[in-house]
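Yeah, one chain of the complex is gone here, protein chain that is, but the others are all in their spots.
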Amino acid sequence: MRMASVADATATCALQIVGGTGVSEAIFARVLASFERQGLMRHLGATLLRVEPGLCELALPYSDRVTQQQGGFHGGAIGALADIAGGYAALTVAAEGLEVVSVEYKINFLASFQGGELRALGRVHKGGRRIIVTTAEVSHFAPDGKISPCAVLQQTVMPVPQTY
Amino acid sequence: MRMASVADATATCALQIVGGTGVSEAIFARVLASFERQGLMRHLGATLLRVEPGLCELALPYSDRVTQQQGGFHGGAIGALADIAGGYAALTVAAEGLEVVSVEYKINFLASFQGGELRALGRVHKGGRRIIVTTAEVSHFAPDGKISPCAVLQQTVMPVPQTY
Amino acid sequence: MRMASVADATATCALQIVGGTGVSEAIFARVLASFERQGLMRHLGATLLRVEPGLCELALPYSDRVTQQQGGFHGGAIGALADIAGGYAALTVAAEGLEVVSVEYKINFLASFQGGELRALGRVHKGGRRIIVTTAEVSHFAPDGKISPCAVLQQTVMPVPQTY
Partner (left out) sequence: MRMASVADATATCALQIVGGTGVSEAIFARVLASFERQGLMRHLGATLLRVEPGLCELALPYSDRVTQQQGGFHGGAIGALADIAGGYAALTVAAEGLEVVSVEYKINFLASFQGGELRALGRVHKGGRRIIVTTAEVSHFAPDGKISPCAVLQQTVMPVPQTY
C-alpha cells in the first residue's frame, strides 16, 4: 500500500516532547487525571509509577483479582496493563486538548508469574498527527527482587479530540 | 521462513472435533472447570455462555469494574474477554490432558460502548499439534437489543501439558 | 484507552458499499489502476481476480521468484499478497479521491505449499472515515484442484488523500 501519507502522518512530535521538570509534572498530572477515571485499573489495583515525554510506567501488584486458572497473573490483566502503558506514553506526545484511543495492539506473552508485581513500561516508538506507534515491555518484579521479562506489546494509537 | 513444519504442526484435529451431544457436554465441563479458576474473569463478572468443538462464547456485563476514563468498556477488559474466548475455543480441540496457553494475540478495537453487555465468540481457525490459530469477535449487546461489532482478535495458542 | 472516537471514526460506509454492476466495474477499474502501478506485484506475477464493494481477491502463481529456502512459497510473498488484498478491499469503501495506506498488519502462517497458486481474499471487517479494519485469507490452490488454508491476516488501513 502507498505509505507517503503515513510519512506525513507520523512526522515526529519534537516540539511536544522537549523535557523539563515543569513539563514532566504537567504531563504526569495530565495522565493521572485520565488514569484515575479508569474503573478497571482502579479495580485491579494498578498504579501510575512514572510519566515522561514519550514514556509511561505502571505497576500491578499480584492479587486474586488478576489471576488465571493456575493462580498466575492473567494474560488479560497483563494485556490491559501493557495497553494502558503504551496508550498513556502516546498521550504524552499528543497535542493539548487531544485524547488517544487504542486502534489495535499485539502482545506476546513470554513467561508466567505468581506473586510480586508486574510493571509495564510504555514508550512512543514514533509519534504522529494521525497515528502514534508505541511499544511496551511488561516485567515481573519478584518479592526477592528478581526482575524477569513477562510480555512485549506493539500498539497503534490514534489522537482524538478530548470529550470530557 | 520455511513453513513446511508448520504444515505438519497444524495438521487439523479432525478426531478431536467430531461433535455429538455427549461430546459437547464434556467439552463444556472441561472449559468450565478451567474458567471458574480464573480470578480475573470471576472478578470482572464474565460468564461462560457456550462451548462447542472449536468454539467458545463468553459474556461480560457492564459494570464499574470494566470501565475506562469515559465510562465505556475498557479495552483491557475487551482484550481479556476475547483472549479467553479464543483460548477456550482452542482448548476444545486440544488432546485430553493438555491445557493451552496464549502465545500472543492481536486485537483491533472497532467502537466503544457503555451499558449492556459484551459477548466474545472465539473460533478455531486452524488446529494443530503445536500451534492452534484462533479468531474472536466481540460484539456489544445493548439493552434495547441492538447488536454492534466491538472488536476483532487473531490469536496464536499452544497446547501444553496440564499441570493441575 | 477511550474508544468513543473510534466509534465515530468507524461509522460504517453504507453509502459507499451499495452494489450494482456499474458500481462493481468502476470499483474494479479503480483498484486495477492502482494495482498495475505496483512493481513488486507485477514482478512477482500477482494478478487481480475480483473486486467487489468491501472485497478484493488476488492470485499469485508459484515461481522461483516467490520461494523460500525449501522451495515453498515465501512467507514474505504470502504477507505481501494478503496485505494488498486487504488494502484494496479497503480502497473499495474509501471515498472518491482517497487512497489507502496500511497502518499495520498481523499475519499467521498456517501451512507451507509448493507449486500451484495462492489466492488472497481480502474483506472489509469494519469501514470508517479514519480507520478501516480488514481481514484476508490466503488459500493454496494445488494443480490437482485441492484447496488448503495457507495464512490469515488482520490489518489496519487508513484513508489518505490520493496524490497521483
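As written, the chain order gives the labels A, B and C, with residue 1 at the start of each chain.
The rule we apply is simple: a residue touches a chain if its C-beta (ideal position, glycine included) is under 8 Å from a C-beta of that chain, and two chains touch if they have at least 3 such contacts.
Because the structure is a prediction, the values reported are computed rather than measured.
Touched by the hidden chain within the whole complex are the displayed chains A, B, C. Within the whole complex, the absent chain has one touching residue among B:Leu44, B:Ile131 or B:Cys150, and that is B:Ile131. Contact with the omitted chain, checked across A:Thr47, A:Gln70 or A:Gln162, is made by A:Gln70. Across the interface with the omitted chain, chain B contributes residues 1-6, 9, 83-84, 87, 99-104, 106, 130-131, 133, 156-158, 160-161, 163. The chain not displayed touches chain A at residues 1-7, 10, 68-70, 72-73, 75, 106, 108-113, 125-126, 133, 135, 149, 152, 154, 156. Looking at chain C, the residues touching the absent chain are 34-35, 37-41, 43-44, 63-70, 74-77, 79-81, 83-84, 101-109, 112, 163-164.
What we mean here is this: only the chains that are shown with their structure count from here on.
A straight line joining the Cα centres of chain B and chain C is 26 Å long. Shared contact sites, meaning residues of chain A that touch two or more other chains, fall at 83-84, 101-104, 106, 163.
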